[in-house]
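Heads up, one of the protein chains got dropped from this complex, but the rest are sitting where they should.
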Amino acid sequence: MTARTTVDELGERALAGDRGALARLLTLIDDDAPGARAAAARIAGHAGRAWVVGVTGVPGSGKSTLVDALLGAWLAEGHTVAVVAIDPSSPVSGGAVLGDRIRMGANAADERVFIRSFSARGELGGLSRAARAAVDCFDACGFDRIVVETVGTGQSETAIVSLADTRVVVCPPGLGDEVQAIKAGTLEIADVLAVSKGDLPLAAQTARELRDMLLLKPRAAGEWRPQAIVVCALDGSGLDDLRTAMTAHRDAVGVGRRSNVGPGTSVARAMPPPSDNDGWRDRIAALVARDALCTTLGIAARGGGPGSAEVAMTVDRRHLNFNGVCHGGAIFALADSAFGLAANSHGPVASGIDAHITFQTAVAAGDTLVARAIEVQRSRRIGVYRIDVVRADIGGEMPVSSFTGTVYIRD
Amino acid sequence: MNDTAAPAFRPRVLVTKIGLDGHDRGSRIVAAACRDAGMEVIYTPPWQSIPAVVKLALEEDVDVIGISSLATDHLVVPKLMAALGDAGLGDVRVVVGGIVPENEERALVASGVRAVFHPGSTLDEITTRIRDYAGETRRARTGGEGAR
Partner (left out) sequence: MNAPADRSVAAASAHERWQREYREGVGDEREIANVSGIPVAPLYTAADRPPGRDAALGHPGQPDYTRGIYATMHRGRTWTQRQLVGLGTPADYNARLLALLERGATAVSLIPCNSVYRGLDADSVDLELLGTCGTVVNDAEHMARCLDGVDVARISCAMNDPSPFTLLAFMLVAAERRGIDWKQITGTSNQSDYLSHFVANHMFYRLALPGARRVLIDHIAWCRAHVPRWNPMSVVGQHMQQAGATPAEAMAFTLSTAVQNAEDCIARGMDPDEFLPRFTFFFDISMSFFEEIAKFRAGRRIWARLARERLGAKDERAWRFKFHAQTSGVDLTRQQPLNNIARVAAQAMAGIFGGLQSLHTDAYDEAYATPSEAGARIAIATQNILREEARLTDVIDPLGGSYYVESLTDAMEEKIVAIMTTVDDAGGMYKAVESGLVQRTIGASAMRFQQRVESGEQVVVGVNKYRADDDAEHRPPVERPDRDAMQRLRDAFVAAKARRPAAAVAGALDGLTRAAESKDGNLFAAVVDAARAGCSNEEICTRLRRDLGFGHPLVIV
C-alpha cells in the first residue's frame, strides 16, 4: 500500500464521517506528506456550503471566550461547528504551544464540535497553508459553521481576508497606544468589530471611537458598512447583536467565496489579492541570499507571508556602539530588512522612500532580536509597512523598537 | 521550508493533568521545553476529564500524551489507557511524569504507559524521549511511512 493510497483512503473515510481519519488527514496535510495536497484539493471540491467566520484579536482581547460563546449559541440551534485555531510558532525553535481550545471547555466536549489547533509554522499574516486546507476539509465533511481563530497582532491579517466569509475582529476596551494601533489595523479587515469585556466602563467609549473611525472611510454604494458591537462574555450581553450583525454580513455577501476576492462580492480593498501561497517563501529566501548587508550583519529570514516577513539577528561584538550596547543602526538595519522583504514579497520591485524608527529598550551583546513586518496598506504604487522589533527573552518578548516605512512600487 | 525534501516531522504532544490535583509548575515547564525543542504542544489546565482528553487526542491527532501527576492522579491513568484503546487510539504513546511510588509504577506500565519520568529527569532527556515515542506512534499508524 503506497502513501498515496493511504492518504486517499483517509480522505474517503473522512468524507464518510470518520473523525479520526479526518484528524489524521489534517496532520498529513500539515506535514505536506506525499499525496496530501492532491487529496486536499480533491476534498475541496465538496466544499462550499459552510459559513466560515474568521475571528482574530490580540492576546488578552477576549477572543477565545467570544468564540466559546458563539459555539454555545450555534450548538443550541443545532449546528455542527468546526474550529480551526492557529497560534504563532516560536521564531527560535519552530515549535508552538497551542492553547486556544482550552478556553472552550464545555462546548469542546460536545459531539457536534471539532476543534483543531495549528501552529502558524513561521507564516505571518495569521494563517498557515494547512489551516486553509483544513477549512475546506471541514466544509466538505459537513460542518456547517467553521470558525478560524487567529492571533492578530493589531495589524492587518491579509490571509484571513481571503479565507473567511465574515471577519470578526475582537478589540479589547482601552485607550492606550496598542489599542490605537489595533484600531488602525483592524479597520482594514473587519466586517464586524466586537468590543470585548463589555462590563468595563471603557468598552462603550471604545466602540464609539471605532464607529467614528469607520465613518471616516469612504464607501461605495451598496458596500458593507462594518459595525462595532459591545459584547460581555460574563453575562452574554451583546452576543445577540453581534450574531445579528454577522448574519447580516453573511446575507449581504454570501458564503463559499473563499479565495475569490472579486468585484462586487466584498468591500473594495486597497490590497491586491495574496500571491500564490508558496511563491512568497521562495522570493523571500532568494532576496535574503542576495542581500550583502544581511550577510554582513548576520540577519536571517525566519518566515513571512504575502506582504509580511520576519527576520532575526543575534547581537554580537560587531553590532555594538561606543557605549557598548547595540548600535541603533544595526536595529534599523534589521527592521529595514524585514521592511524590504515584506514589501518585495509580492514580486514587483519596491523601494523604500521614507522610514521612521523609535527605540524603546537598550539591547546588549548576546540578545536575539526579531523583526516582524506587516503590510498596513498597499495600492498600485505605494505601500505602507509597520515593523515591530522585539527581544526574545526566556519568559516572553520585550518590545525594542517600532519602525514604519513607505515604499514606492515599480512595475 | 524546503518543499522538495522529506516533510518536516513536528511531534504533536498533549501535556495535561487528569484527576484532582492542581499543581502545574512541572507540566508548564515540560510544555515550554517541548515547544523549545520544536514540538507542537497542546497544553491544558488541570482537572481534565478522561472523555475530554480522548476527544482532544482524536481531534488533534496527537502523537504523545504526557500526563503530569504530582499527587495521585496517576491512579486513574489505567482508565485513560482503556478509554484510548476503545476510541481506536491505542497507538498513541502515553508517558507519565511526576511523583509515582515504585509499587504503583508497575501497574502503570502494565496498563500500557510507555514511560514514567521521576523527579530529577532532565528536560533534555524528557523531550528527546518524547520525540522518539512520537516517532513510534507515527510508524505504528502508517505502517512505516510518514515518520522521518
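Letters A and B mark the chains as written, and numbering starts fresh at 1 in each.
Definition applied: a contact is a pair of C-beta atoms (placed from the backbone, for glycine too) under 8 Å apart; a residue touches a chain by one contact, two chains touch by 3 or more.
Please read all numbers here as calculations on a predicted model, not as lab measurements.
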In the full complex, displayed partners of the excluded chain: A, B
Omitted-chain contact residue, chosen from B:P51, B:G90 or B:P119: B:P119
Subunit B residues touching the omitted chain (full complex): 19-25, 28-29, 31-32, 35, 41, 43, 45-47, 71-73, 75-76, 79, 99, 101-104, 118-120, 122-124
Missing-partner contacts on subunit A, residue numbers: 60, 97, 99, 102-103, 105, 234, 393-396
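We take it that only the chains that are shown with their structure count from here on.
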Chain centre separation (subunit A, subunit B; CA means) in Å: 29
Sites on subunit A touched by subunit B in the complex: 1, 3, 6, 19-20, 23-24, 26-28, 30-34, 90, 92-99, 101-102, 108-109, 114-117, 119, 121-122, 278, 281, 285
List of subunit B residues in touch with subunit A within their complex: 1, 3, 7-10, 12, 31-32, 34-45, 49, 51-52, 55-56, 58-61, 87-89, 141-143, 145-146
